[in-house]
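In what follows, a structure is listed as structure tokens, so that the remarks can point back to it.
One protein chain omitted, others in place.
Letters A and B name the chains as they come in the text, with residue numbers starting at 1 for each one.
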Amino acid sequence: MANVIFYILAVIALTSALMVVTRKNAVTSAVYLIVTMCAIAGLFVQLGAVFIAALQIIIYAGAIMVLFLFVIMLLNLRKDEFGFDTRVFQRLFAGLLGIVLLVQLIMVVSRLPVVAGQPVDTEMGRVAPLATKFFTQYLYPFEIISVLLLAAIIGAVVIAKKKMGK
Amino acid sequence: MEMIVKLIPVFPLFGFLIIGLTNKKMPKQVVNIIACGSVFLSFVAGTIAFFSLLGMPSNSRFITGFWFDWIIAGSFSSSVSFMFDPLAAVMVLVVSGVSFIIHVYSIGYMAHDGGYWRYFSFLNLFVFSMLLLVLADNVLLLFVGWEGVGLCSYLLIGFWFHKKSASDAGKKAFIVNRIGDFGFLLGIMLLFWTLGSTNIKEISHLAPEMLVAGGGLVTAITLLFLVGAVGKSAQIPLYVWLPDAMEGPTPVSALIHAATMVTAGVYMIARLSALYVLAPTSMAIVAIVGGFTALYAATIGLAQNDIKRVLAYSTISQIGYMFLACGVGAFSAGIFHLTTHAFFKALLFMGAGSVIHALSGEQDMRYMGGLKNRLPFTYKAFLIATLSISGIPLLAGFFSKDEILWKAYSSGHGHPLLWILGLITAILTAFYMFRLLYLTFHGKSNVTAEAEKHLHESPPVMLIPLYILAFLSIFGGYIGLPHALGGGAWFENFLMPVIAESAHVIETGSHHAPSLEYILMLASVVAVLLGIVVAYNFYIKNPEKPKQLAQRFAGCYRLIFNKYYIDEVYDYLIVKPLYILSLIFWKIFDVRVIDGFVNRLAKFFGSMSERFRILQTGFVRNYALVFFIGVIILVGYLCYIFR
Partner (left out) sequence: MMPPINWPVIYPELAICITAFIVLIVDLFLPGRHKWVLSLISIFGVLVALQIVFMNFGLKGDTKAFFGMVVSDATGLYFKTIFCIGTLLAIFVSITYQRREFPEVGEFYTLMLLSTFGMMIMASALDLITIFLGLEMMSIPLYVLAGIYRGRYRSREAALKYFLLGAFASGFLLYGIALIYGAFGTTNITRIVELIADGKPYSPFFVGVGSVLVLIGLAFKAGVVPFHMWIPDVYEGAPAPVTAFMSAGPKAAAIVAILRIFVITTPVIDLTWVFWVLAVVTMTWGNILAINQNNIKRMLAYSSIAHVGYLLVAITVGGEEGVSSAAFYLLVYTIMNIGAFAIVVLFAEREEFYENISDYAGFGSRFPFAAITMTIFMASLGGIPGTAGFVGKFMIFSGAINHGFYWLAVIGVLNSLVSIYYYLRVVVAMYMRQPQTRLVDIAISPSLMIAIIITLLLVIQIGIFPDNWLSLAKQAASLAF
């Protein structure tokens, strides 16, 4: 049963991800991205990471995607500006390389000794153990991320703010 | 005494710094005093150290001058410290002495040049680098001097940089030298790797113990050093820079050709003689390179019309003699010839400079002639130098050249064929030198009317140095008078303790009948006279004959006149392909294949609007593509090794 659900979710996630990159309309792409995010959230639930699944939906599928859609609509792109690369050869070449990398990665993953039936540690997925990890073992990266976000905000402001003076 | 040795190279360094930093703020007279004075002080210090060296027992003549430790990293150490032993002493005296004379001469020669300050500061730096080179007690420091000399030659050859040919010649010299340096640097690394030391004295002690004589390792090391020496000393195949080095001011040519720079290679081989005697193959290669260069350059010298160019090829040829001497194991004979050559070659260049100066810059011998009476002082000095380089008995050049020829024949590493090479070169040398003399000073005058107006003998500040050198060109050879002529071979004995003369040389020297030495000596004298007579015939008695000959052997003449087309060949084989390769990489790979992989960049670029271009130059995706290919190759490699 669990396997069936996994494969369904995986297929949804992958096909909609493929749709994201192939659609001509930006808004359609964004909607497909939401679908992907939701499917991934489903996978998290299967792994017992309920909290992460909730975050996935709230932040990615919710907040970030709404922002995306806003931006796309504000820019009001015409087709020729947000068009596709018409250079067929380059696309074929890139696609070919992508397939090569895919084959290579499949080779890698297939070599991994599969340990079947490992029980999922559902305890870890809850908020409390996660928070404990964040504030003990992962405190340092956690704090760095806070500075990182600040740096990103500063950067965005610097780039976006109107020129003064001159 | 240590202090004095330490100070020898410091004087010119200060000269360079003072003149270089104050530049045009300083009056010319002060520049003269500082520039010449600093080199003179080096010479005086060298002389004092030299005499104190003489006062020591002949086996322990050695003074160190330690400044400071330079690099100490684990087992590797190198210091800035000097060694003053007989070999270094000879070199210091020759370098500082001849350089001093050239400095004085330059005062007159460069008097009206706008770059007077720059010139003298570079000249001092040049002398400093050369002194550093000859005094260095480890090969790494030697390399520093080596590079410094290369840099200075570049700066001085390209001194008149507004002439394109001059700056090109400077570049050529530098690049060709770098090829040699490449070998030298690898040699140093290999040497350090095998012996664990860069100190020359230690190397000389360690080499016989730790290296297998005739083994591949020592042969490799010595051949790598030979690559360096060939580059710096302008031997086949890296000699091409030297003739072009004529583009610099004439005193610079004198400095490069006589006292510094080109002799560095010979010095280095003699300095590392302990290594060379362990590698007979390398010795043979040194001798062959030297012998062939001597002959080869002499043939080119036959047909050149530029007075300085003839002298340039003659330098290459004479250095070839020195290599020949080193190659047959007669290192001291090589250094001996280096010394006498420094005297007469400096004299020749400065004499030529005096002629050029008198003719307002004319260098083509076809527009000279009959200057004997117009420039009497220059002529006499020039005549002495010509006689000396040709090897007329009892002049300096005779003794040193004869020593080399004798050793080429008699030494254990020698061979009669090498002697024949040397002998033919001697004939050719006499011929082209007298051709030079006759064309310039004898016959009827071909001086252009314009030059005729300003024709004047050079000022005393230029003539006095000529006469000092003329004196040395006559008597300088007596320090090395061979046993066969009743001398004591003092020079050889003086150098003996520091130069690892191959045991063969001394032993086999006595195997030959003593009369043989006289016979060979006679043969070389006859050869020289033959060359002179032919030259007389061609250029005084029958001035039309050379032209007829040139017409009859037109192909041959053109080949020689164009220096065997070696410059063209190098250009075609090395310079062009490299340049084209670079262009291909840039134009085709970077610009076409990568930047505009399929997107016909140029058209695209022109037609799009400014805003559009910022976002969509098409570059980024191509960059990512290259990145991606890199990833695939690397991961693919892992897939391969873990298959």
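Going forward, a residue touches a chain if its C-beta (ideal position, glycine included) is under 8 Å from a C-beta of that chain, and two chains touch if they have at least 3 such contacts.
Only a predicted model underlies this, so the values are computations on that prediction, with no experimental measurement involved.
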With touch as defined up top, name the shown chains that contact the chain not shown. A, B
Pick out which of B:193, B:475 or B:490 touches the chain that's been left out of the picture. B:193
Residue, one of A:5, A:71 or A:154, that touches the chain absent here: A:154
Looking at B:4, B:111, B:151 or B:496, which residue reaches the missing chain? B:151
Which one touches the absent chain: B:178, B:380 or B:442? B:178
Hey, which chain B residues sit against the chain that's not shown? 23, 68-74, 76, 80, 143-144, 147-148, 151, 158, 161-162, 167, 170-171, 174-175, 178-179, 181-182, 185-186, 189-190, 192-193, 581-583, 585-586, 590, 594, 610, 613-615, 617, 619-620, 622-624, 626-627, 629-631, 634-635, 637-639, 641-642
For chain A, which residues reach the chain that was dropped from this view? 104-105, 108-109, 111-113, 135-141, 144-145, 147-148, 151-152, 154-155, 157-159, 163-166
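What we mean here is this: only the chains that are shown with their structure count from here on.
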Would you tell me which residues of chain A are touching chain B in their complex? 85, 87, 89-90, 93-94, 97, 100-101, 104-105, 107-108, 111
Which positions of chain B touch chain A when the two form their complex? 597-599, 621, 625, 628-629, 631-632, 635-636, 639, 642
